[in-house]
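Complex shown without one protein chain; remaining protein chains in place.
Note that the chains take the letters A, B and C in the order they are written out, and that residue 1 is the start of every chain.
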Amino acid sequence: MVDNDMRVDFYKEMVRIRTYEAALQRDYHADKAPAWDIGAGLIPGEMHLSAGQEPVAVGLCANLEQGDAITGPHRPHHLALAKGVDMKAMTAEIFGRDTGLSHGKGGHMHLFDPSQHFSCSGIIAQGMPVAVGQALAFSRRGTANVAVAVAGEGAANQGGFHEALNLASMWKLPVIFIIEDNDWAISVNRETATPIKDGSLRASAYGMPSARIEGNDVDAIYDACRTAVERARAGGGPTLLEIHTVRLWGHFEGDAQAYRGDELAAATENDPIPLYEKRLLAAGLLTEDSIGSIKAQAEEEVEAAIAYAKASPEPKPSDAYLHVFA
Amino acid sequence: MVDNDMRVDFYKEMVRIRTYEAALQRDYHADKAPAWDIGAGLIPGEMHLSAGQEPVAVGLCANLEQGDAITGPHRPHHLALAKGVDMKAMTAEIFGRDTGLSHGKGGHMHLFDPSQHFSCSGIIAQGMPVAVGQALAFSRRGTANVAVAVAGEGAANQGGFHEALNLASMWKLPVIFIIEDNDWAISVNRETATPIKDGSLRASAYGMPSARIEGNDVDAIYDACRTAVERARAGGGPTLLEIHTVRLWGHFEGDAQAYRGDELAAATENDPIPLYEKRLLAAGLLTEDSIGSIKAQAEEEVEAAIAYAKASPEPKPSDAYLHVFA
Amino acid sequence: MTAPVDVEAGARRVTTAKAISEAIAQEMRANPEVFVMGEDVGPYGGIFGSTGGLFEEFGATRVIDTPISETGFIGAGIGAAVEGMRPVVELMFVDFLGVCFDQIYNHMAKIHYESGGNVKVPMVLMMAVGGGYSDAAQHSQCLWATFAHMPGMKVVAPSNPYDAKGLMASAIKDDNPVIFMFHKGVMGLPWMAKNPRSIGAVPEEEYTVPIGKAAIPHPGTDVTVVSVSMSVQHCLDVAEKLEGTTSVEVIDLRSIVPLDREAILASVAKTGRLVIVDEDYRSFGLSGEIVATIADKDPSMLKVPVQRVAYPDIPVPYARVLEYEALPTRDKIEAAIAAAMKG
Partner (left out) sequence: MTAPVDVEAGARRVTTAKAISEAIAQEMRANPEVFVMGEDVGPYGGIFGSTGGLFEEFGATRVIDTPISETGFIGAGIGAAVEGMRPVVELMFVDFLGVCFDQIYNHMAKIHYESGGNVKVPMVLMMAVGGGYSDAAQHSQCLWATFAHMPGMKVVAPSNPYDAKGLMASAIKDDNPVIFMFHKGVMGLPWMAKNPRSIGAVPEEEYTVPIGKAAIPHPGTDVTVVSVSMSVQHCLDVAEKLEGTTSVEVIDLRSIVPLDREAILASVAKTGRLVIVDEDYRSFGLSGEIVATIADKDPSMLKVPVQRVAYPDIPVPYARVLEYEALPTRDKIEAAIAAAMKG
């Protein structure tokens, strides 16, 4: 069960992630003017930020160890940071620098940190089978590590979801499947794409335990993940968790979200961080002062990472030809 | 409900299909000697026969009209015949003749009869989305036709199954998904591949009605399909039916089935045609005489189709270059 | 081969994205069997604007937002086409072909042949291709050769709004499956750097551009430069720059299948020098096929080695400096022309 120390840590980590995403958002847009050009600026390319989904990453990763694996989706920063991926190297990667996780070859949708067994992919649902294979390796080697596959509710309609869940259940592997249900797949609402309300019901197609967690509450998410992770570590096989969360910003930066209408205002009111902050304040776990210093510390760490990235050299053009083969 | 006239018709149609498959089996092997060569003889290539699965095709197709569609799998003959595909043209196709359904271009796994809206594909589960599209066309045009996708229990672990069911349910299309559960996918038993016993439960992942039909009994299959087809015609959307049946012969011709062990003997005892025959005899719907004449009639039709195929010309070699583009 | 129709000054100028959606709209008005399906093709209007305005005009029954189930909805497109409808299906990025390729190459492309000509699949599968804006290894490829290597599909890739509209109209009218590849860089998107050639004069009335016919937007006599899609814009820029020093004949293939081999042969017969500019991967692709087209006939047509300015055989890197090292840029095209002229 979640105790008060953990709650403060959860809060800190969520603030850290949000601070990170906000800073990236700022720097992403900073130099794309005058005409907004996606390829221009310090951070080029598509950018999928995770604001609103911090409770998922934080509640999940508080249950994970360094040797556990995560395969993340196109929207990966919250997961990477919560898992322990080095913020400096990750930021340098996103800025396309030679000091980045992948020397600037991967970018925001392709973050690889083998020391944390963290990876992500820009192709919907395709990280899910990869996590199954990591779990297979863990189980063959007899470690108690688990592999976690994270995907959106849109991804749960992709064939790879089905095949991965079936395999993991068939082979009773230590996998936790997390569906981040933020109601949207770009502009397509869940109701247009998914004929059932509770996606965790899909687990029964594989004889797999599951739960849907409402409320975007880090405490509840932690508890649900804990049950799943413990089951997996104990050899009890996989679990599917569908976690209802919220996408506070556009699908990608530059998305005007005209399709959201009123729902967007409601979503904004459901920002999980102020809500959690209020609870912790009320419970006396935080004070205005401690909040201030937590935020300041986050700012400091994030700005240091960004400064590191900006100060880092770009890769040499000819490095493009390296690393095709090992 | 099934009445007695229908029962006799079911029996006739099952006998007709079995007679057909047995004759193909005979001619397939006839001239592959001395060394058994898959590419040699009157019927070359892979050959997946449907003996044991006749109740599925017959119970299903008794509910269908010419304007309804079927997409079948690699094991298609029972479905094609029951749907009304012309036996002569189909046989000529399997013998690779110019008078065949596709002038010898398609062969046994690629039977196309647009007049019956019948097609099949050798790629597991990939006919399922195609049926969804046929149903989409029917529904856009406001016909009461339905589309049926048939696949094996092995195919239900393929991503295409998941996507097709989800789409059909989301769009409430007139599709019936039939899973022929014959316990085997080549040499891989259902228990090795599918972690749940009742595959029809998978429909709940899409909010779709479903049933599993045990017993390989054409009457029960007819009834279940009837409910599904009526629902679809009435605009009630798709249904998933998992029908437990039996694969009496090898996966393909030439399969020694060493992997089956005792189960094969049990399967052979469950041949649905003698069992049904016995029931109809006991009920006085058949006599030894009428059975004899039904079988003779089937032999006659089948041998005529084979004779037609054998007498038909081969395509011209240069026809290989036709039909790449319309 | 025809150069794009001459359009008078003052004619309406639109983006390629608008030209495509206009062609679809006109076909939809003319034929109730035409419909559109894909991810974010509805109210959003297509991530790259290819279906802008269609949802507003035709509604949700003819402009269908799908779940993220490419095998499912491309297969559904095939099924609808088999029943005689004319679906225009969007695969958002070509890079996603791997989740649905079986439907594309084993079904969409082969059904007509397997059925001995009895079943037609009149379907357009459109998709965005290309890089240049740091979208990295899974969102920046061209891959036209991957489709072209598989028999049974036509493959088109326009370089400008005029051709895009005419080719889309042809594609929808065609009784065969047509892969319609629009490079993000030619769409004239408000949020991407663009060559002015991505906005151009486009007649409002319906017209077609024939599939399988190359264009020669810049005739010349010294060297043949064959290209397709976005790279054609760069080739034209270079050809114009070199006017007076080198007479460059730019061939815009427009279609990859059928490939207009005659146009290539005729030009190389004249120039004896060949530069191929291809944003798809270099090896086992378009550039090799073009060379082989000549060597099949007469290798002595080529006075000098062929210059292939193609994407090197590396995944697309993210960092701008790495990506531009690999892309077929104007500088590289110019250097290749110089090398061909020297050789």
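Here, a residue touches a chain if its C-beta (ideal position, glycine included) is under 8 Å from a C-beta of that chain, and two chains touch if they have at least 3 such contacts.
No experiment lies behind these values; they were computed from the predicted model shown.
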Which displayed chains the hidden chain touches across the whole complex: A, B, C
Contact with the hidden chain (one of C:Gly38, C:Gly79, C:Gly152 or C:Gly220): C:Gly152
Residue in contact with the excluded chain [from C:Ala76, C:Val178, C:Leu259 or C:Val277]: C:Leu259
Residue of C:Val36, C:Val63, C:Val209 or C:Leu286 in touch with the missing chain, whole complex considered: C:Leu286
Absent-chain interface as seen on chain B, which is shown: 35-40, 44-46, 93, 96-97, 102, 104-110, 121-126, 154-155, 157-160, 185-188, 192-194, 254, 258-259, 314-321, 324
Touch list for chain A against the chain that is not drawn: 69, 71, 100-106, 110, 112, 114, 117, 119, 121, 123, 126, 128-138, 140, 147, 159-160, 162-164, 166-167, 170, 322-326
Absent-chain interface as seen on chain C, which is shown: 71, 95-106, 109-110, 113-114, 136-138, 145-146, 148-152, 256-257, 259, 280-281, 283-292, 294-300, 302, 304-306, 308, 313-315, 317
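Rule of thumb we're sticking to: only the chains that are shown with their structure count from here on.
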Computed distance of Cα centres, chain C from chain B, in Å: 41
Chain A and chain C, separation of their C-alpha mean positions in angstrom: 35
Chain A-chain B separation of Cα centroids, rounded to whole Å: 45
Multi-partner residues of chain B (each touching 2 or more other chains): 159-160, 162-163, 166, 170
For chain C, residues that touch 2 or more chains besides their own: 66-67, 69-72, 99
